[in-house]
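See structure below.
Missing here is one protein chain; the remaining ones are kept as they sit in the complex.
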């Protein structure tokens, strides 16, 4: 199947391939009357844009978004918002080898097994270029939840983690790694560059924290807030693990260590003394920060040749030339933030539907 | 919101509370002509049933399933299959304290914040008793994918992991922990019992492997097989992390370490030399075993009192008496397997819809 | 496919066959805090109940509804509401002929062509008994829209229409035909009884008017209020036509005849000088009464033998014995009202989701 729509009330549908003329998103269900023009979206695309440092792919894409519908006189009208980004830097010539053989770690074989044919240019629909459309849609979602602050950052690259004590949110925009720890960012420069020069690649962990989420969002049992976040994050290219709050580490805690005790708070709502839960209990937000952690595998496209097979089933070796991110998790960071915004905005509206 | 339906083509809807008269599931979209009566479902419910050892809750529920619709002369008719399980052992009297104060780590406060009222008896709808309905639905899903073998087991309790070298699938049904390592099972007896006697609880990791999944299942971009699995698993009570293949560890690997190289295989399909991907690439199954790992937090209901607040916002301390699992991950194992079956069966049908 | 769920935010799923042990509905997405017990549902079921006059089927079903989940202390909790109605008067013995041959006008052949097998007892899932579940669900929906008054009535039987001048809503509950015109009701007694005695059946037109619907409900373009009503009504057993406002007659009007001119109204909202539109423009409610008209075909089960074929493809003639409504439109009236309630309640919540 092909299922390119996400969300329940605030829904978006993306389309487009890596080397087609354009890609885009249609955002449906957005409340009316919100101020929206391209300038509300472009900064988020710029943060994800390739080619801004040597630590990301050198493909040059301006990623200029154009709003084709859904606004009038600078405001959303409540009708579908069509967003389009033209592809500019398509070099299809590099793909003759990929047309013939399956890149290990990529979706090439899976797409062929499923559909019987595939657009091999840059991975076609399976390319991470699709995430530009998510980022654009996410910028619209943010308008729906102005009370929420979303912070996403890389907390670990290639096993080298930030120092939590040195966390400084202001640093995130100051280095090419979305790193909140200035020293770690320094170390990562060499780490990532070495991997790049070796023709290899590195994995990363991205964390995302949403503050200002009201208690009560989430739709148990099968559209729990954490389940929808898990789906949103696991669906990002190269993601292999998703954690909420303590995540996998919760399996090693005892009940009393993992409890989030409460005390009477200032505003009537309880004050939590811990947030092991990551802001979600029973699939519903508790009013605490919503904390998600996501593992990106190392970029599968590497210059180190790997054994593989051709479409005809013959053995060959393949090194993926071309312009690739040495650590795809870096540019995944704005995508994680966008998916957080999209899930939260959808759930805010879902909650309003049932509970007013 | 309330969203109690899961799936896209093979869909199921669950209903019921911990202390209501019954709970159930309606399974819709099941292919016709499959042999189905209660005996095809009951063994799976029996595996999840409480009260079978001192390592699980002592609530006595026979969990007898009854098929109310959707079959005729022992076969599915293609119409909705209604499954009902009556609650037998409801002791509502134990819940007066819980009515007044929020149990830390539970969904009590979140439900109240959302709905303004809650059925506090045994957690109401947020009780893990709901998962009995999933297990029943999962048994139906298994009929749709007879070619797939699903194996679920506990790989770690309270930080004590199995020895992968000692893995023996035949052991899983031989101990009360769904443990494939006989020695680990021995150790866990004491580990879990100590926690129980201390009024504490332990977390666990559950792994689930599905073999026999054809290449090509999955619906990119927003119903990827791994994304749907992530949603399915994260939505199980007490789950805080979900991994596919290497999972979080993928973030620490280099590209060449994480590659799944291919060689020509016997049947035309490639043979993979590794399965770091856990059987999914680009959201589509590759034909390798689908591997999911799930972290269960320690049961929140513990006898060790925790600071909390009452509904009126006053400080109090609460120890959760009653009959609770000292390690909820154990009985979560058949639930993980059921959700795996439900996701795979749905995707098999989805794939058939588009690709024939 | 099998698709037994209706609605987008307020959703219900029905299950059950004519001659199974029970049938039911699971209503999901209902707002919390609404007063609900069986007594809020039973009167609507009683209005639809068979066997109350000689003008309906003589099958004796008490149609007692039982609420199995979703309420606590007499109020909805926001979790799924499971409603069950047991089948009492199942006489399967009458169906041996039907097992072998297809009843003309019925779904027998279509079900067999689709599923390869069918529950032939009373039509199985295709029986109009399923509509009892809709009526029960509709009673819950009414709680969501207390400001709306829904009036449904039969306006025509066998081509004999009511006199619009003689319309008296108080009459509807006073005769076995849901007829608002006392004289027409008198005429219909003989009309329907003659058809019954002749072993024949009659068609009917049912109208349904919803007053008090706020302007602004409806979800253009593909969940327009009128489109959802059309789907809801056309899906009722035996319905072959659906009209909104002028309906088919609009095709014969000129633009100036069909206009609904406006004048300033008392409450700020415009006052409409006509309602040709039936309360819906552009798929959105206008604040005027929502008017739907539905054509029921004559009951297909008649005692007059018809040519047909057996499952083996041999020619035969079949007269449908058993206990049938001589005019299925009569008991369809509460079903039409229920579907109106379900669509409106869903759209009220959908509108609130997007527009607050």
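Descriptive notes on the structure:
Labels for the chains are A, B and C, by order of writing; each one numbers its residues from 1.
Note that a residue touches a chain if its C-beta (ideal position, glycine included) is under 8 Å from a C-beta of that chain, and two chains touch if they have at least 3 such contacts.
It should be emphasised that the depicted structure is a prediction, and the values quoted were computed from it without experimental measurement.
Contact with the undisplayed chain is limited, among B:16, B:32 or B:241, to B:32. Annotation: of A:5, A:52 or A:149, A:5 touches the absent chain (contact as defined above). Within chain B, the residues in touch with the undisplayed chain are 9, 29-32, 78-79, 220, 349-350, 352-356.
Seen across the whole complex, the unshown chain contacts chain A at 1-5, 9, 11, 13-17, 20-24, 26, 28-30, 32-33, 68-70, 72, 75, 77-82, 114-119, 124-125. Although one chain is not displayed, its contacts with chain C can still be listed: residues 1-6, 8, 14, 102, 104-107, 109-111, 113-116, 125-126, 130, 156, 158-159, 195, 200-205, 215-224, 226-235, 237, 240-264, 268-270, 273, 276-278, 280-287, 293, 295-302, 304, 306-309, 313-315, 329, 347, 350-351, 353-355.
One rule holds for everything that comes next: only the chains that are shown with their structure count from here on.
Taking each chain's centre as the mean of its C-alpha atoms, the one that lies farthest from the centre of chain C is A. Computed centre separation for the pair chain B/chain C is 39 angstrom, with centres defined by C-alpha atoms.
Chain A and chain C, compared by their mean Cα positions, are separated by 46 Å.
With touch defined as above, residues shared between interfaces to two or more other chains in chain B number as follows: 1-5, 14, 114-116, 125.
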